[in-house]
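Note that one protein chain of the assembly has been removed; the remaining protein chains are unaltered in position.
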């Protein structure tokens, strides 16, 4: 899984029927560098399975495992938010959230 | 899933029989950077499962999940368009489509 | 799927028995940039499932979907050529093949 | 699999129920370059399945195979630590651990 910040929303009307009712969020991956969370890599469209909101730090799962939530089961989903992150700690120090 | 713009078409006559009747589109991934949609990464050949057309902003799925549409089921497909994107919104601002 | 040009052959005698009789081709991925096909990324070893030959432009599938051809079924294959490309068209213009 | 060093911990309360009781670790991938282990690539959130601790050199598995441990089975996990590394040896020389 990777860490990411929820930065926006995506709306699609003409879509695969399995996506009906799913919340599509735009997320920006974050990595840690020298004890800080810094953004890295491309923004991704993820299905929310945990009630995540804009601005929250989350962790997301990719690939076939993204279908292993009740929300995404059997759907053509390759990215799903699986947790809202409370804390990331390195060397006993709690990292500031972006 | 990632965002992409449909930029072209691909025609293949000598192909795996499971691809018969599938529409193959060339898509260019887009990411968001500083509140704008900018192209990023390599062009990809995707199967269309939602009636997407040239110039449209879409979202696409990769990997085994790309086989989870009625169009692509059991075919050797690793990339499928699963939605036509109406809006991408960041911080209450609707992003201009590329 | 990605576009690629078949650039060579790979021979392996001591290999997984499932690869017996498979044709292993070396392919170079191509992407489109400013309306032209340009090479990009790393050369890959792909199983041929469509009778592709040296110099041809093909499209290939990766991941678990690469096992969904009659040639590669149940084999430890992660890359397979699934079509010989006749034309790639962007904006009504047919791209020159590399 | 890739090599990585365990550098931190991730805590998430609001998460997919399948993650209950799992230990989430932040790991930094390492590669070998000129006979030394050097860090490379993005930090990843991994589920621990072998009792790994902070500072240890481990190897981790990604993708659908990450669900093939007793800890992660049927969960939406795409990254799992599968071993604590004792030694990495190149050319008869044991590499210093980071």
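For clarity, chains are labelled A, B, C and D in written order, and residue numbers in each chain start from 1.
We adopt the following convention: a residue touches a chain if its C-beta (ideal position, glycine included) is under 8 Å from a C-beta of that chain, and two chains touch if they have at least 3 such contacts.
This one's a predicted model, so the numbers in the text were calculated from it and none came from an experiment.
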Residue ranges of chain D at the interface with the undisplayed chain: 1-3, 29, 31-33, 40-41, 49-51, 59, 61-69, 80, 82-91
Interface with the undisplayed chain - residues on chain C: 7-16, 18-19, 24, 26, 28, 42-46, 62-64, 66-67, 74-79
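Heads up, the rule we're going with is that only the chains that are shown with their structure count from here on.
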Separation of mean Cα positions, chain D and chain A [Å, integer]: 20
Multi-partner residues of chain A (at least 2 other chains): 62-64, 66-67
Chain contact graph, described as a line, ring, star, complete graph or other shape: line
